[in-house]
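What you see is the complex with one protein chain gone and the rest in place.
Up next, chain A:
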Amino acid sequence: MATLARLQARSSFLRSQYYFRNRVVDVFRKKEYDAAVKIQSWFRGCQVRAYIRHLHKIAIIIQKWWRGFLGRKMYQLVVKVAYYTMKMNLYNAMAVRIQKVWRGYRIRKYCFNYFYLKEYLRAVSETNEAIRETLEEFAEMQEREEKKANLEREEKKRDYQARKMHYLLSTAQIPGIYNSPFRTEPDPWELQLQKAKPLVHPRPQVKQMYSPSLTDWLACTSAHSFPQSKFLPPITRKKCQGPFRDINEVLEQRYKPLEPTLRVAEPFNHLKLSREELRRKEWVQNVNDKMFLPFSSYHKNEKYIPSMHSSSKYGPDSCGEQHFRSENPKKWICDKDFQTVLPSFDLFSKYGKSYSKAGQII
């Protein structure tokens, strides 16, 4: 309480002191404030700048690392690409080299093979020589043949000439013109004439209005092309002078076909021939070659040949005739027998039984 009292005692003094002091300070208060702001601003500016600098430094570090990382990555890629390109270039170059050599080799071997070409040309010229020779031979042969044919033709002509001149042959009494007595030896024609046969005089041919030969009718070039028709009366023929019959009648008589009498026309062994004919006809109409003969003795000596089906060693098989299924029921697939769907014919079931009594139906 004392304190309070002391303070209260001092309060007026304090109040004045306070006022006084405040008034003194008031003068400097603005200035001090400004100065403080300045100091603060400077300090804060420094602080923030330092912080920013710090941040920058850190960002640079991060960027440095990051860029380094990216760069290294890119570098690897670039290196890879470069390596790849280099490799490819090398490969291409090598491929070109191989192709070059191979193509050169192939073209030289298969397309422009000089030795082959040379060989080929040599072969061609050889073939040419061979062909020339062969053709030469062929031509020669042809010429020879033609010469031969010509000689033959001439020979024939000479023969014909000799035959025509055969009358010039010398006789025992008179020497012919080719056998002159003033010559040492006879002319070769004489010998030819001796060999030749005299030519007979051709009979004077009856001149025909039409040429009968048609074989040479080609291109309708010959004037006389058509033969006289057989059916026409020969109108060109002149009638003979004198009391003769009409020419047509004579010709008819002359070219009358042969008319044999009945006796001549019929053969003497007519009966035999007709029998033969009949037999032949029958034979044609027969279905079976073996004659059916009713006599039992005719077949007596014939051995009976059983059919293959019945002569089997294992006995005749009744399957398909009497039954259509195995008789052993164990072999059936199902244990039921076949059922008849349709009713059976009465008449058929009596087969073999019904006609027993002399044709009477029971």
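Here is the rule we go by: a contact is a pair of C-beta atoms (placed from the backbone, for glycine too) under 8 Å apart; a residue touches a chain by one contact, two chains touch by 3 or more; residues count from 1.
Just so it is clear, contacts and distances are computed from a predicted model.
Missing chain, UniProt protein name: "Sperm-associated antigen 6", from among "Sperm-associated antigen 6", "Trp protein for ciliary function", "Large ribosomal subunit protein uL15m" or "[RNA-polymerase]-subunit kinase". Residue A:117 is the one among A:48, A:117 or A:177 that touches the chain not shown.
In the complete complex, the hidden chain is touched by one of A:131, A:151, A:177 or A:273, namely A:131.
Residues of chain A in touch with the missing chain: 117, 120-121, 124-125, 127-132, 135-136, 138-139, 142, 146, 214-215, 217-220, 223, 225-229, 232-233, 235-236.
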